[in-house]
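Rather than the whole complex, this shows some of its chains in their spots.
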Amino acid sequence: MAFDLVTLGETMIRLSPPVPQRLEQTAVLEVNIGGAESNVAIALARLGFRTAWLSRLPDNAWGQRIARTLRAHGVDVSGVIWAAGERVGTYFVEYGSPPRPIQVLYDRADSAMSRMQPDDVAWSVVQQGRVVHCTGITPALSPSCAEVVRMVMQRARAQGALVSFDLNYRALLWSPAAAAAVLDDYCSLAHLVFAAWRDLETLFGVEGSPEEIAPNLRQRWGCDILVITLGDAGSLACDGRQVARAAAYPVEIVDRLGAGDAFDAGFIAARLQGRALDGALRYGAALSALCMTIPSDLALVSAAEVEAILTQDGPAIRR
Amino acid sequence: MAFDLVTLGETMIRLSPPVPQRLEQTAVLEVNIGGAESNVAIALARLGFRTAWLSRLPDNAWGQRIARTLRAHGVDVSGVIWAAGERVGTYFVEYGSPPRPIQVLYDRADSAMSRMQPDDVAWSVVQQGRVVHCTGITPALSPSCAEVVRMVMQRARAQGALVSFDLNYRALLWSPAAAAAVLDDYCSLAHLVFAAWRDLETLFGVEGSPEEIAPNLRQRWGCDILVITLGDAGSLACDGRQVARAAAYPVEIVDRLGAGDAFDAGFIAARLQGRALDGALRYGAALSALCMTIPSDLALVSAAEVEAILTQDGPAIRR
């Protein structure tokens, strides 16, 4: 097993006005990259795990920039397919101070990734993954992408990997009904499912207490562990024996994007380290809190920094 | 009636250090424009109303920049007088995090606008205004400006327009006594008067509850509607039949300047749309709240965004 985690998905160029400006008034856009799956791969690589990311990228300055960023953080990108003359998706993020919402303007249609076919998957890399992680964004990109994710999850399961899946509903990509119909099946392919409570409400109409709902959903999908994130209200995980809970860490938010991916990465990292359910939730919450203090989708954080949060140790100024 | 609103006033170049820097330390100044009346005209134009702005500008890069900005947002500037060789007013805005105040350093003396004469007014434009809006800033600029505003309000009244007036006391331009003596008369020329409670205290020594004071002031000035803004405490309006109130929307403030103008614009827009007094206060409050989240005096906001605030609808991240 060369990799602790292998993941597959779309990563885009993120362009955002300097906070707190609006798109309409800004003279410049800050350039970053972001993608739910690569965010997880990068976060785990920074924590010391061996990770690989599969995707399809155009062979231009933007595609190469994405690959270079992942490589910088230690993620293996040897399985990326390079597509001449195609485009990379972009998204414009406009931060809003309340009551103005954060607004994301996607320009991702017909990206190189959206044209991925099963033949484009580097199966030899998939085979080497101890954990294989996918999200509910990719099936929304195109029918071929939906097929790719299904095959990746099925084969990973068959080969004995732990299959992880984050529901990750994107309202700008498809309707709740369309997403629910598709994603229900994908959840059934995973051993470990992450879902935001808000998405569960939107897609599956769940009502009531998350503690009560979680075991039912876990049973419905037949997964080993179901993790539900509740925003400021923390998170919970159930594995058939127990429902563990963890609070969210208080945070002065700088950039909310990527927080969910950081949570996933933290939870997976903690499980790979052998931590219990509640410890894994806390680890995810700590990494997620740190991620929200950094102006990037990426969790530019070290394991030592996560530990410092967990132990609540140290002064507010280190000098 | 070609215009829903015609307004007249001074617009200046606003130069501000990047927040949170001080004037004395900054390497650069950010360039924007601002003027109480043009702020109203721009906000209304963006909401879909036809507006025109009258003023006097020097025919140099700054004067043209002001006109171009108004035109960009759809405000008619064909009635502007171009004055060769004169100067535009500037103001330097230094944001202060509490307890440090926001400090405005005006350098506006002897601007092209301050030299405006009644003959400079494009009366043909004034005649086409359904609403004609002025503020208490302009009479403070010069005697000729005071005369211009008086004539505009008188003629607008005579021609059947709804005359709107915002008290807008500027302590750096004149003393409370001088302002009170002058502005009392102007309020009597208006159908619709906007006043900050703080200014009413400073100029007219009002005391007690705004709900009780409002009807008295309305009677004193003989106006149809008196609107009083109370900062975080919201706003109220009285029209002889009732005193309506609205709360302020909670907002993480980015740039407080222009909030009052946005409120005026929102209230006027709502009245033009036929909303009741309380609905108009809420509409003004929503536009004002959004304006404070944007680093500009201008309310760079769309009607749809105001509606979303009013209906409290939608998630904090739209993606």
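Labels for the chains are A and B, by order of writing; each one numbers its residues from 1.
Just so it is clear, a residue touches a chain if its C-beta (ideal position, glycine included) is under 8 Å from a C-beta of that chain, and two chains touch if they have at least 3 such contacts.
What you see is a predicted model; the values in this text were computed from it and never measured.
Here 2 copies are displayed; the structure file describes the full homo-oligomeric complex as 6 copies.
By our rule, only the chains that are shown with their structure count from here on.
The angle of the rotation superposing subunit A on subunit B, based on CA atoms and rounded to the nearest 5, is 120 degrees.
Subunit A and subunit B, compared by their mean Cα positions, are separated by 46 Å. Of all residues in subunit A, only 20-22, 24-25, 91, 96-104, 106, 170-172, 198, 256-257 touch subunit B in the complex they form. Interface residues of subunit B, counted against subunit A in their complex, comprise 249-254, 289-290, 293-296, 300, 305, 308-309, 314-319.
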